[in-house]
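Notes follow once the structure below has been shown.
Apart from one protein chain that is not included, each protein chain of the complex appears where it belongs.
As written, the chain order gives the labels A, B and C, with residue 1 at the start of each chain.
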Amino acid sequence: MSANSLLVPVSGSSTERQTVKYAVRRVLDGTGEVRIRFVYVHPPDRTQETSPEEVVADAGLSPEQATRLLDRVAVWAREDAGEDISRLTVETAQIGLTEYLFSPEDLATRLVEETEEHDIPHILLDPEYNPGIGSPLLRPLEYELTRFRECTVEEAPAQLRTRRSPLVIRSTPVQVGSLFLVSFLFYQLLAGQLYWFDLVTGVISATIVAVGLSRVTFHRNPSLRSLSQIGRLILYIPYLLVQIVKSNILIAAVILHPRLPIEPRLTRVRTTVWGGIPVMTLANSITLTPGTLSVRVDGRSLTVHTLVPSAREDLFDGGLERAVRYVFYGRESMKIASPRERGDTKILQPIPGKSDGSDENESPGETGEADETEVSDDREASGDTETSDDREASGDTETSDEQGGEQT
Amino acid sequence: MIETLRVGAIIVLVVLGLFFTFVSATGVLRLPDVYSRAHTASQADTLGAGFALAAVALALGFGTTSYKTVLLLFFIFITNPTAAHAISRAADEQGIEPWTTDDDRTDRDLYEASEVETDGGVATNGGEQP
Amino acid sequence: MITPFEAVLFAFVLATAITTALLRDVLSVIVVFAAYSLGMALFYAFLLAPDVAMTEAAIGAGVTTLLLLLTLVQTVREDDNRTFEQLNIPALVVFGALLVVLVATLTEFPEAVGSADAPAWSNPAVTQYYIENAFADTGVMNAVTAVLAGYRGFDTFGEAVVVFAAGVSILIVLGREVFTSE
Partner (left out) sequence: MPVAFITGDLVTDVFLGAAALFMLLAIAMFYRAIKGPTTQDRVLAVNVLGTNTVVILALLGAGLGEPSLLDIALVYALLNFLMAVAISKFTVERGGVL
């Protein structure tokens, strides 16, 4: 098979270098003018779900980063071509910036379109190619590509490097240092007295903790911003305590009431806080405030069990949410409307007599999946595109991460 | 004078702590399902513990050891809601449906619902068998 | 004289112990057993033995629960809807006999054991003997270690054997899958 042109999707994987080398050798085997087209595919924009700082973590590269990656790959290719460089044309392109490529199937279709557009009949896949599109549940890109007959697909025979052992610590000195300081201070606090034995054992224990757990504890370097957050957190605590006492009295009255006037309902609130620690703070505050209990946390979406209607109203008014936003994002963010005004609230179980409570025979396994009653009917058009499916789709990992951090 | 005030404050705090723990116990006994019980378990109990520990801190005096009470309070305020969340989440994942007002399921039904859905120990999980 | 606190604590520990024995579901037993260890830790704390209470807290609530859960992972539980165990008459008879023997033995002990007039308390010379001669007799610097490993060495040896056997059994139980699945 004489391939004198190749389309190579790149993603910055660990075998990228070998793939480029193979691609260049492959095309230069042919005669005449040859060309390679490197494309970077942008995964779908996930800024809807995460805060700007966190996007970089797993949702692909920014256009500038992608340009840099493509430039690097092009330089490699020219380097490998050596004296044959006059015959080789290297092209680069970025796709997916304006389209919404959600599944591997979308991606495969788009890649095949690209081959047709530029008349390149071969696709060379990096064995470690990871476009950041699709999930383990979906069929992989290779499978989707083989369904198209228009072009041939080949996988570069790159040698897989052994994966880095998980014991290698990727944390920065600042993280290790701050964790060391915190755990050392905690140790001395527990010891209660400054005595050389405690100091020495404290240093040993704090070192073990800092080296072993700094990767688990921090996602990014602690900064001065965290300090101002701690300051606002101290302001937040009295507010939370007042809320707790106030609603505790209310709940005490309900529980000690002879008729037990409760009306428990599962509700769902899409909050406007992002990221692990803020959501954990909000979920824990919601649980601490009587009458509301956070049952599930999936990204920004909290499933909250409410005991009495008044607690439900308070939750939808979003006082706590506003306070948590104040703690983590500053005063400006307090202006965001309450969940009720945004239409981000749902009662997952029907309220008898208020709307349709007819669908009784749902299976016990699908809590709140079957009938979702909008809180206020006039808000149906307010752009809440959330379906109950994303309760499973958006990662459960966030919650377990938080708990892992909790135990340290 | 100040001593009397302090003793008075201690007694008031202990009584408040007892009251809220009593509410929590009542709730755990009276409420219909695990979710609503988790409410009182995490909330009334946390507040009750808070008041009682405040009394202890007041009695031990400021300084030598009472900061440990504050530490304890801090832990309880963080771990209690997290534990309640973990428990209710486990209940949700097992498919136990929250009780609602027009619900006439009995304890027996709730128990069986949890047993059917779970693989937590029931021999339905084939992969675990030796 | 028994204080109200002790009385309630007794009732609590008894209730938890009996429930632990009676419940059928193993997972529930583990949970209830954690409650039992709560009561025992409180007992030790009340008797002013903070170190024992600390150990009970760490072992009872933490390690035992985890070990039992890890063990439960390796087992298969029969699906049974009964909440409580049925009473096993022969076992009950054996238990009753054991109880009678223990109570009889306990009451027949000489007054000295556990009483304030025990030689160790009433006769300071005994304590003094250990303090003065422990190093000369055994060559061990720490008097407590000398008593444990020297004067009552056989006893300690027996304990060590028991603890070692327990450790080995735990390893066998937890490692079973590793051995069989390879």
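The rule is short, and it goes like this: a contact is a pair of C-beta atoms (placed from the backbone, for glycine too) under 8 Å apart; a residue touches a chain by one contact, two chains touch by 3 or more.
Not measured: the values here are computed from a predicted model.
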- Query: Considering the whole complex, which of C:54, C:106 or C:126 touches the chain not shown?
  - Reply: C:54
- Item | Those residues of chain B which, in the complete complex, touch the missing chain | 3, 6-7, 10-11, 14, 17-18, 21-22, 24-25, 28-29, 34, 37-38, 41, 45-46, 48-49, 52-53, 55-56, 59-61, 63-65, 68-69, 71-72, 75-76, 79-80, 82-84, 86-91, 93-94, 96, 107-108, 110-111, 114, 118-121, 125, 128
- Message: If the hidden chain were put back, which residues of chain C would touch it?
- Response: 3-5, 7-9, 11-12, 15-16, 19, 23, 25, 27-28, 30-32, 34-35, 38, 41-42, 45-46, 48, 50, 53-54, 57-58, 61-62, 65-66, 69-70, 72-73, 83
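Criterion: only the chains that are shown with their structure count from here on.
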- Among the chains, which one keeps its Cα centre farthest from the Cα centre of chain A? C
- Where the CA atoms of chain B average out and where those of chain C average out, how many Å apart are those spots? 28
- Item | chain A-chain C separation of Cα centroids, rounded to whole Å | 47
- Taking each chain's centre as the mean of its CA atoms, chain A sits from chain B at a distance in Å of 31
- Query: Among the residues of chain A, which ones contact at least 2 other chains?
  - Reply: none
- Note on the structure: Residues of chain B that touch two or more other chains sit at none
- State the interface residues of chain A toward chain B in the complex, per the touch definition above. 189-190, 192, 244-245, 248, 251-252, 255-256, 260, 262-266, 283-285, 287-297, 303, 305, 307, 349, 352, 357, 364-367, 399, 403, 406
- Item | chain A contact footprint on chain B (complex, rising order) | 19-20, 23, 26-27, 30-33, 35-36, 38-40, 42-44, 46-47, 64-65, 67-68, 71, 77-82, 84-86, 88-89, 91-92, 95-102, 113, 116-117
